[in-house]
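Structure, as structure tokens:
A single protein chain has been omitted; all remaining protein chains appear in their positions.
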Amino acid sequence: MSTPVLEVDGVSVSFAARKILDDVSFSVNRGEFTGLIGSNGVGKTTLLRAILGLQRLDDGEIRVNGAPQSQRSGSLGYVPQKVILDPDVPMRVRDFVALGLDAQRYGFSRRTKQQHALVEDLLNDVDAAHFADNRVGSLSGGEQQRVLIAHALISQPSLLLLDEPLANLDPKSVQEVVALLHHVVVEHHVAVLLSAHEMNALLPVMDRIVYLTNGRAASGPTDEVIRSDVLSALYGQHVDVLKLHGRVLVVAEPGQDNKDIPEHSTLTVT
Amino acid sequence: MFSSFMVNAWQAGTIVAVVAGVVGFFVVLRGSAFPAHAIPNGAFAGAAGANLIGVNPLVGLGVFALGAALGIGRLSRRGRADAVTALALVMMLALGAAFLSQSVEYEPQIFSLLFGEILGVSSSQILPVFVLAVVCVLSVAVLYRRLLLTSIAPEIAAARGLRPERVETIFLVIIAGATTMTVPVVGALLIFTLMIGPPAAARCFTNRTGLALFVSVAFALATMWGSLAAAFLTNWPVGFFVGTFSFGWFVLGRLYATWHRAHGSPKVRVVLAQ
Partner (left out) sequence: MHAIFEPGFFSSGPVHVALVIGAVAALVSAVVGVFAVVRGQSFAGHALTDVATTGGSGAFVLGISPLVGFLGAAIFGAGAMDLVGVQRVRGRDLATGVVLGAATGLAALFLFLDTTSGATTGATQTILFGSIFTVASSTIPTVAALSVVTIFVIAFIYRPLLLSSFSADLAAARGISLRVVGLLFMLALAVSVGLSSIAIGSVLSTALLIGPAAAALRLATSLRGALVLACVLGVVATWLGVLFAYDSFYWFSKSQGLPVSSFIVALIFVAYLASGMPVLRRRGERSGAAGRGGPRGTRVEESA
């Protein structure tokens, strides 16, 4: 059993006396697709930032490939939710992806043929080759996301982190992005950790789930976590889990304090 | 126009234009409008102060420009677009005016510091200016890729450990260096246009980053040379021509961009139609 790509070990983070993350632990192995599921504002972004080393921990430790996060192993690829790109910025898509290779280098040296080939391959992988010479700020939301994924992947990270990539997308686009990510995981044997507030679209591809609420997390294979007893313990109140046509419904009893139950408690027909 | 006493002007102008083109490229990319206004104002106060106490004006320019740059760095880290930033801008000018009021040649000095002077850089200053220019351009070259990524996608840069705040501070210092040498020639109130107009136009003409940087320098050189020639011939202030030509480049760039969008390649049109 090789070292997990990511180990989150007893992590706690507080903001102004409010505990956002409370003793959160889980790990991600190479080649695994993990979903970080929780409603908006529950702390998913905080957790991602902590993994990236951008958020100080009050307690616990985060290890990437066995080494403590503070050493910045550089084996993390990050795709933020949205990057605002000015259409006037003079940079082509292919140059932006190439920047993922060598942004940390000082000075400039010409890129090798091998590097150019790498960029080309990746652009094809994410189906961005047909607009590779356009300005990076002239893209639609979906196109931009694919380019950001390519940019993150080109440095061959062991773990790809995505912050709410499915938010604000129409159902068809959601399916496309999920399929793309699954393909990427298989092709590049890279681990993926993505945050979302709705888990149903990810059920077909998710290997493991980290379910976050009230600052606490339950993690493991999807079937073992998405169960009434586990989730009830997490929420601190009784919830039922219904599985119907391959989808999940988490339903709280009426009359209880339901504000933290995320959206998969409502029925979406796709 | 190429007599011996003008050689200084051409040398200084060329150096200044190259630095303004390079640094300006990133000023536009990063949207650093406020530092581009504030640092020259600080430099103005510094030059006025240096004049008062009889020190080399370059020193005054440099010290105050550096101070303004570091001050802005601290202010922007606090994250507020406060009135204090606008007031500090004006305060620097008022300070410079106060310094200059104590010297004998009040009027011509105010004018040349604010609006530029063909012979703003004396022959003894050419070498220090050249060295400073080399330092500025080399710094940009060394940080080239970091500057690019932190300008365009700061969150991704932060996630990669590239420390955008550090890069920003260093870049502000580079702006201070570029300002120090530019103010005597173009004037504190007008160097903003030299650092904005040519680069903003350049990026309308090409998608490729390196080429845009090169064109930015080319436009800045054209602006500077044209302004020096025109100022020499008409005796009018250099700053007037710099401001006007920069505006002209900007308009040209926007016109081209609009024309290109309307008549662009099918690929481009398809993308934009989404």
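Note that the chains are named A and B in the order they appear, and that numbering of residues resets to 1 at the start of each chain.
Operating definition for what follows: a residue touches a chain if its C-beta (ideal position, glycine included) is under 8 Å from a C-beta of that chain, and two chains touch if they have at least 3 such contacts.
Only a predicted model underlies this, so the values are computations on that prediction, with no experimental measurement involved.
Chemist: Based on the whole assembly, the unshown chain contacts which displayed chains?
Modeler: Counting the whole assembly, the omitted chain is in touch with B.
Chemist: Among B:Leu87, B:Val135 or B:Leu255, which residue is in contact with the omitted chain in the full complex?
Modeler: Considering all chains, including the one not shown, the answer is B:Leu87.
Chemist: Please identify which residue in B:Val28, B:Ala43, B:Leu61 or B:Val129 touches the non-displayed chain.
Modeler: Considering the complete complex, B:Val28 is the one touching the chain left out.
Chemist: What residues on chain B make contact with the chain left out of this view?
Modeler: 28, 31, 33-34, 36, 80-91, 93-95, 97-98, 101-102, 106-107, 110-111, 114-116, 187, 189-190, 192-193, 196-197, 200, 235-237, 239-244, 246-247, 250, 254
In the analysis below, only the chains that are shown with their structure count from here on.
Chemist: Could you tell me the distance, in whole angstrom, between the mean C-alpha positions of chain A and chain B?
Modeler: 41
Chemist: Could you pull out which chain A residues touch chain B in their complex?
Modeler: Spelled out, the residues of chain A in touch with chain B are 52-54, 72, 74, 76, 78, 80, 83, 85, 88-92, 95-96, 99, 102-108, 130-131, 133-136, 138-140, 143, 148, 151-152, 161.
Chemist: Using the touch definition from the top, list the residues of chain B that touch chain A in their complex.
Modeler: By the definition above, chain B touches chain A via 29, 141-146, 148-149, 152-153, 155-162, 200, 202-204, 206-209, 211-212, 257, 267-268, 271-272, 274.
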